[in-house]
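As you look at this complex, bear in mind that one protein chain is not there, while each of the others sits in place.
Going by the order they are written in, the chains are A, B and C; count residues from 1 in each one.
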Amino acid sequence: MSSSEIRAGDDLLLFLDSKRTFLVKVKKDESFHTHKGYVSFNDVIGRPFGGTVKSSLDVDFILFKPTLSDYLRKMRHATQVIYPKDTALIVNYSNIGPGSRVVEAGTGSGVLTSALAHYVRPTGKVYSYEARTERIEKARKNIERTGLMAFIELKEGDVTQRIDEENVDAVILDLATPWLVVPLADQALTVGGSFLSFSPTIEQTVKTTTALTENAFVNVETVECILRRIKVKEGQTRPETLMIGHTGYITRARKIQQTKLP
Amino acid sequence: MSSSEIRAGDDLLLFLDSKRTFLVKVKKDESFHTHKGYVSFNDVIGRPFGGTVKSSLDVDFILFKPTLSDYLRKMRHATQVIYPKDTALIVNYSNIGPGSRVVEAGTGSGVLTSALAHYVRPTGKVYSYEARTERIEKARKNIERTGLMAFIELKEGDVTQRIDEENVDAVILDLATPWLVVPLADQALTVGGSFLSFSPTIEQTVKTTTALTENAFVNVETVECILRRIKVKEGQTRPETLMIGHTGYITRARKIQQTKLP
Amino acid sequence: MSSSEIRAGDDLLLFLDSKRTFLVKVKKDESFHTHKGYVSFNDVIGRPFGGTVKSSLDVDFILFKPTLSDYLRKMRHATQVIYPKDTALIVNYSNIGPGSRVVEAGTGSGVLTSALAHYVRPTGKVYSYEARTERIEKARKNIERTGLMAFIELKEGDVTQRIDEENVDAVILDLATPWLVVPLADQALTVGGSFLSFSPTIEQTVKTTTALTENAFVNVETVECILRRIKVKEGQTRPETLMIGHTGYITRARKIQQTKLP
Partner (left out) sequence: MSSSEIRAGDDLLLFLDSKRTFLVKVKKDESFHTHKGYVSFNDVIGRPFGGTVKSSLDVDFILFKPTLSDYLRKMRHATQVIYPKDTALIVNYSNIGPGSRVVEAGTGSGVLTSALAHYVRPTGKVYSYEARTERIEKARKNIERTGLMAFIELKEGDVTQRIDEENVDAVILDLATPWLVVPLADQALTVGGSFLSFSPTIEQTVKTTTALTENAFVNVETVECILRRIKVKEGQTRPETLMIGHTGYITRARKIQQTKLP
């Protein structure tokens, strides 16, 4: 099938092993250098995705068409990005899907923004707010590579001060003071809509929970996802020695009744 | 908005608190009995979703429009169903989204089937195999309530013996002997497609991992998600005393190269 | 060996399986009734510890000489008692051993008191404070059964107000407001001595940590021990489904320099 044939201009994931992968753009007459030798793109063009190519040091690289996860993992970021385990729970708990309208803040590097856009396609929209101007352009570059920009509106603004949208299905926060957003989230959400917040510290979680119970929210719950990687091999099976012990807490809630707008 | 007004025939979630909710169908002149008194549906009809109603014992119930999560939580099931934490990771790791074509087995009660269908809408499809005939009709009833049947094909069959589809984006397994499915999953998957398997025991995980590494798969990884619920309240914050300590391991892998069909 | 022969007046652990054990006193001409029939003590007297006896329903019970763990597990208690996993860490972190002098509060049911006494034998002492008079006599009964009373001094008193001892090797707390004890613990401890506190909530832990860093303590650390039980059986190995998700946090610190007593 022609669509599975690699062409100049395509994005490509060069895969050596689970921990060593490279996301590159295929360019005629150029090559990509690794510690295992260089890969000549002319050797790659015309091959099928999923096949292999040999580097100049005779090492095999698998040629994968990048998935969304690959793009997200390779996004440039200034600060800590959200992990797949937490993105997964946020998406699940928020009840969003194709067609959902979502307010998200802060945009950060655009990792969570892209993931949300992936799931609300093709008829939904992610309204992503970021207060720091310089971050927005960086996020835009990251997101454009994923091809999901059509489902995202990047907005400069501080969601503790202003949320333009109404009747959205979910408000999803990854910022320092989520409790200050709760009254505006209440106004922006449709009845039954989901509030989700990710915070590294327990004190943030307590303040957010208190704000939610003082506003029109029920079903206020906080969880933490501890992900253990298991080294699986006959006779040597055991959880990995080093692990990420904590990323953050996820607090969720469900909005009740219509908010009386002043 | 008229769509937010409750009418006879609507599904309704009566919400008392996070642990006590009731999924009912609104029927004119009838009522629903709980340990906190009965709710007369005639009192409910015409009210907005997200509002409240008083039971005969003067207890407030919130009137929610059910979400997919509500339907999944209330599905009738004969055996252990998959938890949201595991569904969330399976969806995330599989890279599926709107438009994806997925093979799933076994159908079981239809919980995972429905969740997958929710995300591949409106142009994707879930081909769900179940070997036990009597289960299929029960799953169909569960799924029909969610309104997602249009995106699902329920198939009677044993995926260790036969998978009809080709070039699917993901093969997702929750059955006793996933390692026996690996060769057929290899043939069914598109290059770069995702293999996902959920298993309660470590021995199943070892056998599945061995089978994957002996077939055309790379990036073979196993994780376990430990979800901790936190009781958050100023001055009393702590993880909950009792928790679900284990549900199962999730093994994932990525298919390389075209399989030569015989 | 005569010491391994069971005699009237001995304590005895009747062991059916890991979850069903009975701690009894052997009495001539009497019997002990269980849901698996009764055991006649006359059948038991003269048998060796570690042997078995048949109940009236022909069920085998193993005849164990009780260990300290057996006594601790069977102690009568009004409130939550400390778990072996937490006792184990407290003993290890406190650096106590034979000969150590330890201040402990509150006595509670005497479980932790007995465990500490077990390790400071034969030349050390546990000074155990309890503010509620009625608890002291109950604890005394529990402790007397273990035979460890000679190494314990039960004291009525509130350690936020008064600690009589000086130059003790460790101060070990399991009470509601450990941060209020920190200044007196500082005075009671020998230089290099260990402060240990067990608290269920994170807010208690934060207050205690703050108090320690404001007094003469270094090496202030908080840990939580999550114990997973594994069901081990060829082909069915997996962590247990239900687990204790949280008991409490353990905060420890080490005292520096001599405190100037006023």
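Rule of thumb we're sticking to: a residue touches a chain if its C-beta (ideal position, glycine included) is under 8 Å from a C-beta of that chain, and two chains touch if they have at least 3 such contacts.
Since the model is a prediction, treat every value here as computed from it, not as a measurement.
Engineer: Which is it among C:Leu23, C:Ala131 or C:Cys225 that touches the chain not included here?
Structural biologist: C:Cys225
Engineer: Quick one: say which of C:Ala8, C:Val59, C:Leu89 or C:Ala131 touches the chain that got left out.
Structural biologist: C:Leu89
Engineer: Tell me which stretches of chain A touch the chain missing from the display.
Structural biologist: Touch set of chain A with respect to the missing chain: 200-203, 228-229, 234-248.
Engineer: Under the stated touch rule, tell me which residues of chain C contact the chain that is not displayed.
Structural biologist: 4, 15, 17-18, 48-52, 62, 64-65, 67-69, 84-85, 87-89, 91-93, 95, 97-98, 118-119, 121-122, 191-192, 202, 205-206, 209-210, 218-230, 232-234, 237, 239, 249, 251, 254-258
Heads up, the rule we're going with is that only the chains that are shown with their structure count from here on.
Engineer: If I superpose the C-alpha trace of chain A onto chain C, what rotation angle comes out, expressed in steps of 5 degrees from 0 to 180?
Structural biologist: 180
Engineer: Which integer distance in Å separates the CA centroid of chain A from that of chain C?
Structural biologist: From the centre of chain A to the centre of chain C is 47 Å.
Engineer: On a C-alpha centroid basis, what's the spacing between chain B and chain C, in Å?
Structural biologist: About 44 Å, centre to centre.
Engineer: Where does chain A touch two or more other chains at once, residue-wise?
Structural biologist: In chain A, the residues touching two or more other chains are 202.
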